[in-house]
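Have a look at the structure below, then the notes.
All protein chains but one are shown at their positions in the complex.
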Amino acid sequence: MATVTESAPAAAAPPDTTDVPRGIDPGLAREDKVFFVAARTVGIVVLAIMGSIGVFLGYQSIPTLSRYGASFFTESQWQPENDVLGISAVLVGTFTVALVALVIAFPLALTSAIYISEYATSRVKRLLVSVIDLMAAVPSIIWGLWGFFLLQPKAIHAAHWLHTHVGWLPFFNVDTDPDSASWAQSRYAASAFIAGIAVSMMVLPMAAAVMIHVFGQAPIGEREAALGLGSTRWGMVRTVVLPFGRGGIIGGSMLSLGRALGETIAVVLIISPAFDIKFRPLEVGTNTVAALIAGRFGEATSSQLSALLTAGFVLFIITLIINTLAAMIVARSRSGAQE
Amino acid sequence: MTATMNFGTSSQPSPFAPPADDVRPDVPRVLVKTTPDDRLSFWGSLVGSGALVWLLYTQILPFSGRVGFVILWYGAFLAMYAGVTAMGNPATVVLDRLMGAIIRGGAYVVFGTLATAVVFTGAKGVEALSNLNFFTDDMAGVRPTDDLSMGGVVHAMVGSMIEIGIAVAVTLPLGIGAAVYMNEVGGPLARVVRTIVEAMTALPSIVAGLFIYTVLIVTLGVSRTGIAAAMAIAIMMLPIIARSADVVLRVMPGGLREASLALGATKWQTVRQVVLPTVRPGLATALILGIARGVGETSPVLLTSGASTYFNANPFNEPMNSLPLYVFAAVRSGEPLYIARGFGAAAVLMVLVLILFIITRILARQKVGRR
Partner (left out) sequence: MTEAGLVSPPSFEITSPLSRMAPTTTVRALQVPQSSSISVREIDREAPYDRAAHHGAGQLEARDVSAWFGSNKVLERVNLTMPANAVTALIGPSGCGKSTFLRVLNRMHELVPSAQLAGEVMLDNQDIYAPGTRITETRKRIGMVFQKPNPFPTMSLADNVTAGLKLNGIKVAKGDREALIERSLTRAGLWKEVKDRLKEPGGALSGGQQQRLCIARSLAIEPEVLLMDEPCSALDPTSTRRVEETIMEIKQQVTVVIVTHNMQQAARVSQKCAFFLAEMGTPGGIVEAGDTAQIFNDPRDPRTNDYVNGRFG
């Protein structure tokens, strides 16, 4: 081998230009090229359809908002004939109904989820999970009928009882005399309270299903650790399952809140529309955005239609924000990290 | 501590030889999970609190008869159960029993309420359902006050079927196609599609109806027909189906795809022969649940179609009634007979949803062992 004589000190080696990633031609078969194009087309069509809805709603809001400005959000009355339009009352009503629904649905969903996940035997559990899914599929009009015909008579008494005993809190107040011998039943009917109960039954299966799913993912190792230390079943649930499922509990509840905000038919069947900003769910009269749209669309001129669409758009944005937050909370939780 | 130790019966070299004199039969024990204290505390508290509340109930004004009694009984039961347990058990046991009772109580309330809703609808609908003409006639020429032996909901049932059929024909290929796109093709645009699809699941159904109402009916002048209702249902269903299909495809184990590709199959062959058949039960479940939702939603059809009374199988030029719309119109009328018809239609709707649901369960169960 010839000796290499280096007279000069070794120069810095030139940069290695040969060790860079190479482009790879996937070499798709022809049918795959067609498949990709077709799939992409479908995806774009779906994107276009859905995007256009959002864009349309936003676009339709422009005339309304430019006409009424910020008063659209502060005005409580909805009198298109007097050119007075505002969604403050209906927004308050929407949130009141949703709040009542959530207050009732949350503990019920949580306890039934814990029961199904931790206390029921495996055969019963499978049956009950199906029952919860079935409950989610029950049409909302059924709950509307249930609320109006079956629940309302009893709920009126419950509202009266609440008013009598806790009515000093403004939230539970109703502007009628609860102590008179023949108290005005009609003042307690058609209220946000009753609508809220009906809506709660509609949204609680959704929350329960999310919670059951999340509880089932609590690691068996930690469960056994708690039981092995001599813990009772509730002790194990409290120490392992519930902290693990916290994301699902919150996320599931928020999802049901989102659904409760948009619920229409049950509310329409039960309430008697009223446009006051009030936080008194026990009292007769309230309105929600959804019920407003359902009630007023028929007689709406095009500008009123635009106003209704704006209200609908606002509702959509609120629901979207809540759903997105819920998804983030579930994804960031311990159970979401496992998926 | 070593040499003096004996192990019981280990002088026997192997336990596998049958025991010389049979000490005890080798049958499983019946393990009783609850102690007598558990059982007695529970039943004692239940009966005791019931008796106590019964006694006091005559003195306290009931606010709603039976319901009030049950609520008071439950509260008294919890208090008594906790108290009795605390007398002889540590705090952990008290808490365990108390929470067990509360948790079970909540679950019973939920399932009980569902049962009341189902039974109530069925019971009130039986009157109308017991007339056979309910299923064969429509309401053409029938006055709301007419006897139940006249009129029926066949137009609403057929209307529901046609509308949902059109909606499915539109959303199924689009939804599954979008899911296939998101999972099998991927890419940055697919991520955008996924985001938009998830965002649109938040769209309230009434707003979907209003959208179609504004675009088709007001702007384009299409009148309130079955096709408009079908489109409103489709708009509502599309994000739900697309997202469910997306989830189903996402949780499919990637190893199956890899195995197929490693055998030299193209992407399309993989999708068609491996992926789709594997997820078919899951997709069917997603579809049927979407259908159940679409059939039951009133708001989209409320705005886009009319509560007609006559049978109409043509979705294109005339209003088409559907079950939820029929129920809605009927119960708001205020006429007792019409309301009874409304309940009958509601019962039909519930049975329809139940049937769809059972189909879902059957399909989902077929997944195991049938491949």
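For reference, chains read A and B in written order, and residue numbers begin at 1 within each chain.
In this section, contacts are C-beta pairs under 8 Å (C-beta built on N, C-alpha and C of every residue); 3 or more make two chains touch, one makes a residue touch a chain.
Remember, it's a predicted structure, so these values are computed and weren't measured experimentally.
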{"item": "Listed residues A:Leu99, A:Val131, A:Leu150 or A:Ala225, member touching the removed chain", "value": "A:Ala225"}
{"item": "Contact residue for the chain not shown (choose from B:Thr92, B:Thr145 or B:Thr219)", "value": "B:Thr92"}
{"item": "Where the missing chain touches chain A, by residue", "value": "121-122, 219, 221-222, 224-232, 235-236, 239-240, 243-244, 334"}
{"item": "Positions on chain B where the hidden chain makes contact", "value": "1-10, 13-16, 19, 23-24, 26-29, 31-33, 35-37, 40, 87-93, 95"}
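Keep this in mind: only the chains that are shown with their structure count from here on.
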{"item": "Mean-CA-position distance for chain B and chain A (Å)", "value": "17"}
{"item": "Touching residues on chain A, where the partner in the complex is chain B", "value": "28-29, 31-32, 34-36, 38-40, 42-47, 49-51, 53-54, 56-57, 60, 107-112, 114-116, 119, 128, 130-131, 133-135, 137-143, 145-146, 148-150, 154, 157-158, 160-161, 201, 204, 208, 231-235, 237, 258, 261-265, 269, 290, 293-294, 297, 302, 305, 308-309, 312-313, 315-316, 319-320, 322-324, 327"}
{"item": "Chain B to chain A touching residues, read off their complex", "value": "63-64, 67, 92-93, 95-96, 99-100, 102-107, 109-111, 113-114, 116-117, 120-121, 124, 173-175, 177-178, 180-182, 184-185, 189-190, 192-193, 196-208, 210-211, 213-215, 218, 235, 238-239, 242, 266-269, 271, 289, 292-293, 295-299, 302-303, 324, 327-328, 331-332, 342-343, 346, 349-350, 353-354, 356-357, 361"}
